[in-house]
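For this depiction, one protein chain was excluded, whereas all remaining protein chains were kept in their positions.
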Amino acid sequence: MGIEQTAPAPGDSNSNFLLTTLDDVVSWARKNSLWPLTFGTSCCAIEMMMATGASRHDISRFGAEVVRATPRQADLLIVAGTIVKRMAPVLRRLYEQMAEPRYVIATGSCTISGGPFIYHSYTTLRGISDVVPVDVFVPGCPPRPEALFYGILTLQKLIQEEETIGKPGYRRKPVTAALPPNMSIDEIKEEMAKLLEQQAIVKDPLKGDSTEFMRGR
Amino acid sequence: MTAFSSFLFNYLNGVTANVYEPVSVATRAAEVWAHEPWLAIGWLALGMAVMLGFLVVIGMGLIYGERKIAGHFQCRLGPMRVGWHGLLQVIADTLKLLVKEDVVPAKADKVLHVLAPVLAIMATLLALAIVPATPWFQLIDVNIGVIYVTAVGSIGVLGVLIGGWSSNNKWSLLGAMRAGAQIISYEVSATLALLIIVLFAGSLQLSTIVESQADGWWIWRSHLAGIVAFFTFLIASTAELNRTPFDLPEGESELTAGFHTEYSGMRFAFFFLAEFINMFVASAIAATLFLGGWMPFQIAGLDGFNAVMQAIPPGVWFAVKTGGLIFLLMWFRWTFPRLRIDQLMGLEWKFLLPVGFVNLLFAAVLILMGWYFAPIPA
Amino acid sequence: MSVKVKTLDDLTLPPPGADSPLSTQEYFINMGPQHPATHGVLRLLLRLDGENVREVIPVLGYIHRGIEKIGENSSYRQTIHLVDRLDYLSALMNNWVVSMVVERAAGIETNDRIEYIRTIMAELQRLQSHTLWWGVIGMDLGAFTPFLYGFRDREYATDIFEETIGARLTMNYIQPGGLMNDIHPNFVKRTKEFLEYLKPKIDEYDELVSGNAIIQKRLVNIGILSAEDAISFGTTGPVLRASGVPYDLRKIEPYGVYGKVEFDVAVGQAGDSWDRYIVRVMEMRESVKIIEQLIDNIPEGDYMTVKVAKAIKPPEGRYYGHLETARGVIGCFIVSDGKDKPYRFHLRTPNFNNLWCLTKIAKGWKIADLVAIASSLDIVIPDIDR
Partner (left out) sequence: MEKAALLETITALIPNAKVIEEGVDRPAIELPPAHLPEAAKLLHDTDDFAFDMLCAHTAIDRIDDGKFELIYQLYSTKFHHYLMLSVKVDREHPVVPSVSSVWRIAQWHEREVYDLFGVLYDNHPDLRRLFLEDDWQGHPLRKDYRDDFMLTME
């Protein structure tokens, strides 16, 4: 484990129709049932609560309102807020206590790079990707609930692409779920609608660029 | 095949002419066992298959319903994206839990850890078997039905206790201890409340109790005793179900997840499912004993009204009564805060139990004197 | 003189039966750093006897980001955005206290318009913070629905902030010498709408939670903090006022335009969890009253009195200023050596002091009470750890 492994050649042993269909079904179930762990350290946690708790944004529409307090039952670790040296082992432990398959969304500048606490801070970690493998980064300080939703939708897209049965251990490099700058509100709405309808064209990851892959854990 | 056709005939006849012959599946199987053993096995298999389907449908339906109802209580929508109005949400959840990794903590007692959720779900399944959903469908009609329900219900607490103990986690243990104390205490009150109806109906058999309510449901035929018993049972069974305001064993803000803190994947789903099926069983028992089970609502003297009521199939009556009680339980959950453990025990031992005993005495006097609305059915 | 320094490993359990008549074995349990009741990454090491809390030992530092060290290496304007992230639910008040001290140190004058807007914003933030707290205490007591209601009402205030400030949570709005930008043309109208919306909602809060028998059973006469203890622990804000000490900086040393408005200081009597609860609910009504008196009278003027490009260099000295946030008194202590960066930048945060009374008042109660008491103290963890 932990060693990078090149992806198999195109058309290699994964053309089984039954497995592919089964893959689709399992991925569908996983992506639609992302139960988050109650985990928040600072400011981002409030915006995360606005997303998961508040009735305006209402994460329950996506079936993700079943917030579990114990990592054993959670699928999604939303790291909301600064992680400092003392917290890092705890975060790692929480991640390891979660049952596979588990996904990590890192929200906020602090989890990406240390945010406003990069310089002169003797404790703040400069990004959490050294501690836990991150699937999706959501930038912002703190990110709006909508941004978090965009991150969750991006994660859903990633899960749908994943090959779950043949290669269960594969994990992508993290993706940043940031909207490009200068997007108008209408364009954002369009993009969200596209994701919601699941019509986004999914590139077959195994036939694509093999450097996109890396063995997780 | 004659039995099948006669069953179909009986059923159609029953629906059209309101002539019910309450015969449980087990009875049917026993009847034909001597000369047609394969048919008997067929009956049993059919019964089990229907029960299993029932279990899954009820479990999923209740979970979906709970999430939707909770959503609307909280000014939001609940699941919307998976299927039409989130109908497929529970299926996605179940599928995900099925294929999720199943963690057994390294220092846990592995055998007991695996056994606990099985015990919990087994207890609910056993209780579900005797619920008289309609006159023509009941898996087994035990002649000591009421005692059977309370006895089987106590197996569930074993599952919770074992689960909490075997996890080797202090929060789990605390949750399990709370569950043990709470469920065993409230079982006393629930049983006392059931006993009152047993006294009135003169039988322990659930089908007989339902039939005894043909002239009126026990909740109003028995003066005050029935109403008090009904509310006692409702409170006690809410406590037995570990639902708010009595959800101390898994009180999320106190004990992270209580007794199932260390459970993941399908085993957690078993606990989860058991809770919802238990809710159904408790509501069904309450509906059967106090609200007349599948008996239609009748008002003496209003023949036209009664005829309309009787035209509604008994299964619908049963579903409506049980559903109403389930909705009430959900309403509790999304409105009330949680009690503290000593307040919870105080409520049982200092209030509900004395009330239950006094009520039992009162009911006994009522029966001795014959001071209730209709005669005991022969 | 030699001083013995201890570690966590020095903690030991007493022998069985030491604290209770039964021969029971006590045990340690960790509540946190990840626990739903601790609202963040607070770790409470509990010594329990069954369900009874024998000792609470808070272990801090899981979100200690070294803000004071960063502040020593930032210019005065840069420190503003750091304090946003302390008590993020009182971000504007935190901005204000730094601005206040820097203004006093550097001799910067502000005008009436700035002070009016600052006061209104601070009170809006107090409302926003208290609505969130109200939801959270409901959730901690096991009722999930108030949480949603509290957040629903909080959203409206967030909208108002967003329109003027552009941020929802970490505002960075109040600057030394003024404000980041002027208020939005809609601000007055929308604030009034919000107040009209909120007033019946506060009554609804009372109906849903305050009047509930279970809530009262869980809060009344639980976790009593006497006035002497409250002062000795240095608690401030609603926690201190609930114990019967009418200490409110808005009244005692009016800053901003608090001197011009009529309002009452909500004071409790017994100092139990219920008083802490009801004091906050009363404060919500007072905040509404304050904003109503100010919102129509915002005078004309500039929103900034100094050039932003010019570095602030206060003369050498030690400056301490404080004001009342939603949780208590935040104090800012700046030591200047005449350069453009503070020589020492210290923050006296309300939650730090408020937390420690938990070690006394939670003793002897059950775990469930500990959760309720902690919730009634309304603690924000990054504010403690800094």
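Each chain carries a letter (A, B and C) given by its place in the written order, and its residues are counted from 1.
Going forward, a residue touches a chain if its C-beta (ideal position, glycine included) is under 8 Å from a C-beta of that chain, and two chains touch if they have at least 3 such contacts.
Quick caveat: nothing in here was measured; it's all calculated off a predicted structure.
Q: Going by the stated contact criterion, tell me the shown chains that border the hidden chain.
A: Over the full assembly, the chain not pictured touches A, C.
Q: Check the options C:Ile29, C:Val188, C:Leu208 or C:Ile231 and report the residue that touches the missing chain.
A: In the full complex, the listed residue that touches the missing chain is C:Ile231.
Q: Specify the residue from the set C:His81, C:Arg104, C:Lys289 or C:Lys363 that touches the hidden chain.
A: Answering carefully, the residue with contact to the hidden chain is C:Arg104.
Q: Check each of C:Leu8, C:Leu22 or C:Ala213 against the chain that is not shown and name the one that touches it.
A: Considering all chains, including the one not shown, the answer is C:Leu8.
Q: Which of these, C:His64, C:Arg218 or C:Arg250, touches the one chain of the complex that we don't see?
A: C:His64
Q: Among A:Arg61, A:Arg86 or A:Lys157, exactly one should touch the missing chain; which is it?
A: The missing chain is touched by A:Arg86.
Q: Name, in rising order, the residues on chain C that touch the hidden chain in the full complex.
A: So the residues of chain C touching the missing chain come out as 1, 3-9, 60-61, 64, 66, 68-69, 73, 104-105, 229, 231-234, 245, 247, 252-253, 316-322, 329, 331, 333, 335, 343-344, 346, 348, 352-353, 356, 385-386.
Q: Which chain A residues touch the hidden chain?
A: Contact residues on chain A toward the absent chain are 85-86, 118-123, 126.
Rule of thumb we're sticking to: only the chains that are shown with their structure count from here on.
Q: Taking each chain's centre as its mean C-alpha position, how far apart are chain A and chain B in Å?
A: Chain centres of chain A and chain B, defined by C-alpha means, are spaced 40 Å apart.
Q: Taking the mean of the CA coordinates per chain, how far is chain B from chain C in Å?
A: Centre-to-centre distance between chain B and chain C: 46 Å.
Q: Two or more other chains in contact with one residue: find those residues in chain B.
A: Correct list: 74-76, 252, 256.
Q: Mind pulling the residue numbers of chain A that touch at least two other chains?
A: In chain A, residues 55, 69 touch at least two other chains, as defined above.
Q: What residues on chain B touch chain C, complex-wise?
A: Against chain C, the touching part of chain B is residues 70, 73-76, 170-171, 174, 244-245, 247-248, 251-256, 334-343.
Q: Give the list of chain C residues in touch with chain A in this complex.
A: Contact set of chain C toward chain A: 33-36, 40-41, 61-67, 69-70, 72-73, 81-82, 84-85, 88-89, 132, 135, 147-148, 151-152, 154-155, 158, 168-170, 381-382.
Q: For chain B, which residues are in contact with chain A within the complex?
A: The contact residues of chain B facing chain A are 67, 71, 74-82, 86, 88-89, 91-97, 99-103, 252, 256-257, 260-265, 268.
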